[in-house]
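Yeah, one chain of the complex is gone here, protein chain that is, but the others are all in their spots.
Labels run A and B following the written order; every chain starts at residue 1.
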Amino acid sequence: MITLTHYLTLTGILFSLGIVGVLRRKNLLMLFFSTEILLNAVNIGFAAVSKYYGDLSGQIFSFFIIAIAASEVAVGLGLLVLWYKRSGTIDLDSLQMMKG
Amino acid sequence: MKYDDIIYLLPLLSIGVGAIVLMLLSPIKKFSIDKLSWVALFFLIVSFATNALNFGMVYSIAPYAHLFSYMLVSDTFSGYFNSIIIAGGIVTVLVGTHYFDKSNMLRGEVFSLLLFAVFGMLLLVQSNELFTSFIALEIASISLYVLIGFQKNNVRRIEGSFRYLILGSMASIMFLLGVTLIYAGTKSTNILNIASYLSSHKTEDMTLTIVGGTLILITFLFKIAAFPFQNWSMDAYEGAPLPITAFMASTFKVAIFGFILRFVLVDFHELKNIWSDILFYVAILTMIYGSFLAIFQTSLKRMLAASSIVHTGYLLIAFVSIGSIGESAATSIIFYLIAYFLSSMGAFGMLSYIASSDHLRVTYEDFRGFSHVRPYMAAMMSIFLLSLAGIPSTIGFIGKFYIFIGAIESGYTILAIVGILATFVSVYYYFKLIALMYFYPSPEMKGKIPPLRGIPPLVIGIMAILIIWGGIGNTLVSYFPGIDFLIDTAKFAYQSLFMG
Partner (left out) sequence: MSSQVFLASSIIVVLVIAIPILFLATGKLGPKNKKQKEKNISYESGVTKSIGNSNNPFSVKFYLVALLFVLFDVEIIFMFPWAVDVRELGWFGIVEMFTFMALLLAGLIYVYKAKALTWQ
């Protein structure tokens, strides 16, 4: 029997994986992948809690999260293409030049 | 269906329709930046006027409650914040058009994006539900990411935008996790339902809600650039075009404070004391770090960006004292937001007007002897700086005064002392500019600086007059509505929060 605990554990694991990805990955594309993983972790959490309470609003929220994640990533990837055209790299360390 | 509810939605609707109309108009060649700016201005003014209809009353209404299922609310509080935000949009359009025209941001989409950002902020202060406020926050943030990186031939713009995007999306994910936990804990995301849950349960049952609330608070600290999360703001403010920096620094902060005040005051009435301890140190460190940053800047834009971190610190002082003196602390925050909005919008607007004619890098040195070339503009700039520093007879002084008095009343004397020390330090970096403008001759500047003509200087001048009027208005003409009027409306705004 899969209970709420299992779903939320999955949420926790996915979320941690996402955080590790954001902290450790140096590739900007991978950074966006990691934020997608984070958002989907939250999605699972919403859907599971919504099922548990029998309240549909949580599932609708996860639809909205999908849409918002898509628009955020669209802006991010657009900037990534621009950045690649300017600097020829998608390494996170290339963003350091503006320090100071 | 009630038709008279529409009046409460009109400010929001007019901005939304305006953003879409501008989006459709912008690819058409016939519409120049100038024409588009008038269209944007039209929608902003319609929105401002419909918002002003309800000004001065204490009301709290959930328009079309069965349609929006109590997700939207329209009360005096949101009306107050709406008028600041829309005014921010109007000033940005009026002052910024000159900049957009002269710099090579030759695309009209700027106005559409600006209106979308304003739309998101209005929705943020009107939302009565955590998920709606998340969507509103994202509408505003995504529009701002694009606005910062809009001038795509400039590497700095792209970079500033990129950093803001990465860190901002992390912050909004924290917000979402917080909402998940609150939803799991209370079975609802509506602010009123959460409040009734919290008041009917013991503290031991609320662990999840507290953790969720703390995550939301972290997002809030990030978005207002408080201490551990302030690094993005320098890059984003520096990277953005000057009018956009002005818009971000003043208006976005107002909207975020509008949301978090509603959230904390209505919902976490019982929990404010738990956070006061964290926020106490955050406020002190924000002020110290911000002052430290501001002293060493040579670029005026970076100096104003750093000083906006210090102003966040002042606002946090009042935010800490909400725990013990709710009403007067909330009122002083709302009032200080107006004072800060006027001063920083004016200072940034002035910079963007001066910088737009030719590509001056706006540093302290560029202002050497400025008063001999443009005495009126130098005077206006001085007024904004004096108000930012909190010198008496400006509106900034009264704002700071209320905040420090409130801190002392509620027993946080240390916070007030650190705040006053930060004010003394800020006098150094603001007066450096005033001294440079007035005490040095500079004959070779002539011709470079735009003349005192057209709409932008007029708007900036009006803001300077408002600052002085806010500072001394009541003492000169006693029957004229002055500062007391603003404070009374702020009090009404606070009261309207608890009517729903």
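Everything that follows uses one rule, which is that a residue touches a chain if its C-beta (ideal position, glycine included) is under 8 Å from a C-beta of that chain, and two chains touch if they have at least 3 such contacts.
On a predicted model such as this, the values are computed, not experimentally measured, just so you know.
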{"item": "Absent-chain interface as seen on subunit B, which is shown", "value": "20, 23-24, 26-28, 177, 180-181, 184-186, 201, 205, 207-208, 211"}
{"item": "Touching residues on subunit A - with respect to the absent chain", "value": "3-5, 7-9, 11-13, 15-17, 19-20, 23-25, 45, 49, 52, 60, 63, 66-67, 70-71, 73-74, 77-78, 81, 85"}
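Methods note: only the chains that are shown with their structure count from here on.
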{"item": "Intercentroid distance (Cα basis), subunit B paired with subunit A, Å", "value": "28"}
{"item": "Subunit B to subunit A touching residues, read off their complex", "value": "131, 134-135, 138, 142, 145-146, 149, 152, 155-156, 158-163, 165-166, 169-170, 173, 176-177, 179-180, 183-184, 187, 189, 235, 238-239"}
{"item": "Residues on subunit A engaged by subunit B in the complex (per definition of touch)", "value": "8, 11, 15, 18, 22, 28, 31, 35, 38-39, 42, 45-46, 49-50, 53, 55, 57-58, 61, 64-65, 68, 71-72, 75-76, 79-80, 82-83, 86-87, 95, 97-98"}
